[in-house]
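Here's the structure we're looking at; comments come further down.
Just one protein chain is left out here, and the rest sit where they should.
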Amino acid sequence: MADLSRSKRWSFNRIAIHATLLVACAVYLVPLIVMLLTSFKTPDDVRTGNLLTLPVDWTLIGWIKAWSTVHEYFWNSFMITVPAVIISTFIGALNGYALSKWSFKGSNVLFSMLLFGCFIPFQVILLPMSFTLGKLGLANTTTGLVLVHVIYGLAFTTLFFRNYYVGIPDALIKAARLDGAGFFTIFWKILLPLSTPIVMVSLIWQFTQVWNDFLFGVVFASGSAQPITVALNNLVNTSTGAKEYNVDMAAAMIAALPTLLVYIFAGKYFVRGLTSGVVKG
Amino acid sequence: MSLSEVQIMRTGTSTSVRKPDRLQKWLPKLVLAPTAVAMIVCLYGYMLWTAVISLTTSRFMPVYNFAGFAQFERLLANDRWIVACKNLAIFGGMFILLCLIIGVFFAILLDQRIRREGFIRTIYLYPMALSMIVTGTAWKWLLNPGLGLDKLLRDWGWEGFRFDWLVDTDRVIYCLLIAAIWQASGFVMAMFLAGLRGVDSAIIRAAQIDGASLPTIYLRIVLPSLRPVFFSAVMILSHIAIKSFDLVMAMTAGGPGYSSDLPAVFMYQHTFTRGQMGLGAASSVLMLGAVLAILVPYLYSELRSKRHG
Partner (left out) sequence: MKTLNRLALAVSLSCLSQLPLTAQAGEVEVLHWWTSGGEARAVDTLKQMMQKQGDTWKDFAVAGGAGEAAMTVLKTRAVSGNPPSAAQLKGPDIQEWAGMGFLTDLNGIADAGKWDSIMPKRIAETMKHDGDYVAVPAGVHRINWLWINPEAFQKAGAKVPTTLDEFFEAADKLKAAGIVPIAHGGQNWQDTTIFESLVMAMMGPEDYHKAFVETDEDTLRSDKMVEVFKTFKRIRNYIDPDAAGRDWNLATAMVINGKAGMQIMGDWAKAEFTAANKTPGKDYLCVVMPGTQGDFIYNIDSLAMFKLKNEANKKAQQDLARTVIDKPFQEVFNLNKGSIPVRNDIDMAKFDDCAKQSMKDFQAANDSGKAEPSLAHSMANTSYIQGAVFDVITNFFNDANADPKKATEQLVASIKAAQ
């Protein structure tokens, strides 16, 4: 339904639409521009200049210093994010499949309970969770942290896959079953190959969530395996001492780089995946 | 056709249930079991634990000295909590509403065969990729009267311009709102854009032939058909609104005074930094109760109507 105004090429309306969209783009970009400009300034420049003035002399000091402080944590974040994202997406896919195509008495209740679980503020679970992890011998290990991310990511990944699979005709499954295909065969051979768009959505969503997480990282990671958001926080939130905003902003850009790249390069899959999945509820 | 009907059909056709079939029947439950266990322990078990703590005198660390509903009484008498709840009502309500409006609006505009659509879409989406720990700082500057937009516009010659919401106890909550909308509206836009792409263009052409105007078509035909998108968007937005924490901590830390406090911040501070664990637990119990009261009817009606539809 994209071509409603095709006939009126570059009419007043179309110019107005483009103009509105571009102005909105500018508004959305302002914080990013402020951060980028600041990251290239010297500390003195930050102190004296205004937010949107160009740096007096462009410098990479901020970036170099930021990189030297946070680069170790950058790798840590990958070690946490990659397994957490893959595992939670995989389990979410299986859950969604079981809930939509093999629903049983109580499966809807289970699903609703899981959905409601997303609304629990994560600050609530910090103490009991650390107690549980302590008992499991996983306190302050990367494994423990990954486990936490997987558990609290499941609600959303399950939601994505369930809604996507609901849209796939039951007839397909029925036919396969008559041919003697079992639970896992159907999943591997029929559903998974059809799932690329929603897998992308789940991966992107989870990647953003886990990568940007601070609360779980700071509480459940061990000191030397902390994710980059903790390093970033340590840099930004120093309580007593000189503040270097150029370094802060550069570090923020470094920390945001992977997620930004994901959105820039995989953004279209995201929208495509949303089209075929989530929004069909 | 629901699955139970399929099962009836199948048992009807085969005279005896073979062994692999029984396994097949249990497999889905087996697959869901780990999730169910994790959910029951790590969501509902912990909620229960929190509820227990809210009935105790816990301060610095959990202790099991029961005190009835004393913590709840103290909570309801606490002015700061009342402020936080009012703020959440304003913030949450307006956040969801405005994100939906902005999201729908830009999705419709973007759906009009726009050049460089991918580029524009990415710009609307990117805030979602950033963590609030730092974008909060950037917003704090932008909205600060002495540093940001206010100063900028006056520097550019607009002398009378005054934008001091960040330091105004009555308006500071709207500053949080601006940053939150900036972050989430692009995502809502993407969801609706996706929804619009799924609408059958034949219906719209037919309506156009009938002489309906474009706004009418969108309002009367297209948007109502996007009901599931609204559902998903509201779920995700309310999830973000209730949990808004980083945003407040980075931008205002609840100030000026405690005028921009939100329940999540209240709960965190009382539980962890103020040594009032019982009070913090009581506040989270009330929060969860409120979520339950609002969400469950909505969830129920949506899932129900889907079953009928």
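For clarity, chains are labelled A and B in written order, and residue numbers in each chain start from 1.
Going forward, a contact is a pair of C-beta atoms (placed from the backbone, for glycine too) under 8 Å apart; a residue touches a chain by one contact, two chains touch by 3 or more.
Quick caveat: nothing in here was measured; it's all calculated off a predicted structure.
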**Request:** Would you mind spotting which of B:46, B:95 or B:258 touches the chain that isn't drawn?
**Result:** B:258
**Message:** Touching the hidden chain in the complete assembly: which of B:41, B:67, B:114 or B:167 does that?
**Reply:** B:167
**Prompt:** Which residue numbers on chain B touch the omitted chain?
**Reply:** 59-62, 74, 77-78, 80, 140, 144-147, 164, 166-167, 169, 172, 249, 251-253, 255-259, 268-270, 272-276
**Request:** In the full complex, which bits of chain A touch the chain not displayed? Write them out.
**Result:** 43-44, 47-48, 126-127, 129-131, 133-134, 139-140, 218-220, 223-224, 230, 233-244
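In the analysis below, only the chains that are shown with their structure count from here on.
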**Fill in**
chain A to chain B, mean C-alpha position gap in Å, rounds to 15
**chain A to chain B touching residues, read off their complex** = 1-6, 14, 17-18, 20-22, 24-25, 27-32, 34-35, 50-52, 91, 94-95, 97-99, 101-105, 107-108, 110, 112-129, 132, 151-152, 154, 158-159, 163, 170, 174, 177, 182-184, 208, 212, 214-215, 229, 232-233, 236, 245, 248-249, 251-252, 255-256, 259-260, 262-264, 267-268, 270-272, 274-276, 278-281
**Asked** In the complex formed with chain A, which residues of chain B make contact?
**Response** 1-4, 6, 10, 20, 24, 27-29, 31-32, 34-36, 38-39, 41-47, 49-50, 62, 106, 109-115, 118, 120-131, 133-135, 137-139, 141-142, 147-148, 151-152, 155, 182, 186, 190-201, 204, 208, 214, 222, 226-229, 231-232, 235, 238-239, 242-243, 245-246, 263-264, 267-268, 271-272, 284, 287-288, 291-292, 295-296, 299, 302-303, 306
